[in-house]
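The other protein chains are all here in position, but one chain of the complex has been omitted.
Here is chain A:
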Amino acid sequence: MALTTWFWVGAVGMLAGTVLPIRDCIRHPSHRRYDLVLAGITGLAAIAYTTMGLGITATTVGDRTVYLARYIDWLVTTPLIVLYLAMLARPGHRTSAWLLAADVFVIAAGIAAALTTGVQRWLFFAVGAAGYAALLYGLLGTLPRALGDDPRVRSLFVTLRNITVVLWTLYPVVWLLSPAGIGILQTEMYTIVVVYLDFISKVAFVAFAVLGADAVSRLVAADAAAPATAEPTPDGD
C-alpha cells in the first residue's frame, strides 16, 4: 500500500480522538482549559497527517524522504502533552517552563537529526537523547513532588505520565531501526509503526484523560474554592 494510505489512516484516527475532548467540553464547560489542550494534541496531529496524506512537506534528505509535517506536529503537540501533565500536577511556573523547554529542545534535536546525514545525525541524536533524559527526570521526579493529595488526580496523572514516558521512549528506538538509522525497518513499515505509536501516544492519552475527567472536576472545584491561588483573569469576564 502507498505510504499516503497510512497517513490518511492516522489523520482519521486523530480526528476521531479529537471528538472525545470536544464532547467532554460540551458536557463540562468548566473543563474548557483542559479540553482545549487535549483537542489541540489530536487536532493538530490530524492536520499534520492530512498534509502528509496530501503529499505536502515531503522533502528528500540523502536517499530518504522526510515528512517535515510530522516533526512540526511533534514540535507543537508534545509540549501540549507535557503542559497537560503540568496542569494536573500544578508545579511552579518555572518548573513548567523548563519542562516545556526541554521537550522543545528534544524535538528540535530530532528534527536536526532527521535533516542531516552521516555522523552529524548521530551527534544530534545523542544531544536529543540527553535532553530526553532531563525531560524524563522532570516527568518522573519533579512533577510528582508537586502533585496534590487527591487520589483521583494522582491516579490520572500517574496513568497519563506512564503512557507518555513508556511510549515516548519507544520513539528513539523506532528511529534507530528506521531508514534514517540502521535501516532494518523499511520505509513503509516504519511509517506504519510511527502512525501506530502516534495514535496510541496521542489518542490513548487523550482518551484516558477524558475518562479521568472527574479528577479535572476536582481540580476545577478546588480552584473555585480557593480563588486566591487561581490565576487572575485580566478583564474579569
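By definition in this document, a contact is a pair of C-beta atoms (placed from the backbone, for glycine too) under 8 Å apart; a residue touches a chain by one contact, two chains touch by 3 or more; residues count from 1.
Just so it is clear, contacts and distances are computed from a predicted model.
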The chain dropped from view, which UniProt name applies: "ABC transporter permease", "Succinyl-CoA ligase [ADP-forming] subunit beta", "Sensory rhodopsin II transducer" or "Nickel import system ATP-binding protein NikD"? "Sensory rhodopsin II transducer"
Absent-chain contact - pick from A:Ile22, A:Ala146 or A:Ile192: A:Ile192
For chain A, which positions touch the chain that isn't shown here? 151-152, 154-155, 158-159, 162-163, 166-167, 170, 173-174, 177, 184-186, 189-190, 192-193, 196-197, 200, 204, 208, 214
